[in-house]
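Of the protein chains in this complex, one is absent; all others appear in place.
Moving on to chain A:
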Amino acid sequence: MEIARVGRRLTAREAGLVACRRCARVWPMGQARCERCGSRLVSRDTKSLQKVWAWWIAGLIAYIPANIYPMLKTNTLVSHTENTIVGGAVDLARHGSYGVAAIILIASVLIPVGKFLAIAFLAITAQRGTQVTPRARTHMYEIVEFIGRWSMIDVFVVAILSSLVQLSVVASIRPGPAAMTFALSVICTMLSAQAFDPRLIWDAMRRNQPRKTP
């Protein structure tokens, strides 16, 4: 169930108020900081999209070497192998670990690529409008915010393996340069998603379809 629809709907901005995105308190328009939690107040973050795109591009640039360079360097008695993200997953699948291969592919390829597309879609449609309902896009934004951190799995796997597998000449694992750029890419996309002001989604709708007053 949801909050009852009573009377005319109003946004904080239409009421001449500015809302705190951190603690949901409202203040008179023009106040600079929330007196309750100390967050900076902006009725609409006008530079939001610029920040989103800046972090987005930085994240994409970091994501390219993350896929080209090796993530893990494995030395055993008989072999020396260097695995990229996708290469490592393919190896696992070849050894029959389909579940773990799937986790790696989802966390390191599907989620980051999906995130790039989703954030780009949200940023573009916030300006141009779309047929997709604002509620669906808010939902999309929440998913992107929630799921972004999970891409770090692969970096942690590299950290665990390279500290655990140090068996003199028998086997050793060392991190490759991709671990670094991949972590940077995850951080950049997390910051990109955080910079997005979801109220822009609803503003576009309110601009295009004037509110029906009952």
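Before moving on, here are some points about what is shown:
Convention: contacts are C-beta pairs under 8 Å (C-beta built on N, C-alpha and C of every residue); 3 or more make two chains touch, one makes a residue touch a chain; residues count from 1.
Methods note: contacts and distances are computed from a predicted model.
The listed options are "NADH-quinone oxidoreductase subunit I", "Peptidase M16", "Paraquat-inducible protein A" or "ABC transporter substrate-binding protein", and the UniProt record of the chain not shown names that protein "Paraquat-inducible protein A". Looking at chain A, the residues touching the absent chain are 1-15, 17, 19-28, 36-39, 76, 88, 92, 95, 97, 99-100, 103-104, 134-135, 138-139, 141-142, 145, 148-150, 152-157, 159-168, 170-171, 173, 175, 179-180, 183, 187, 190, 194, 198-199, 201-203.
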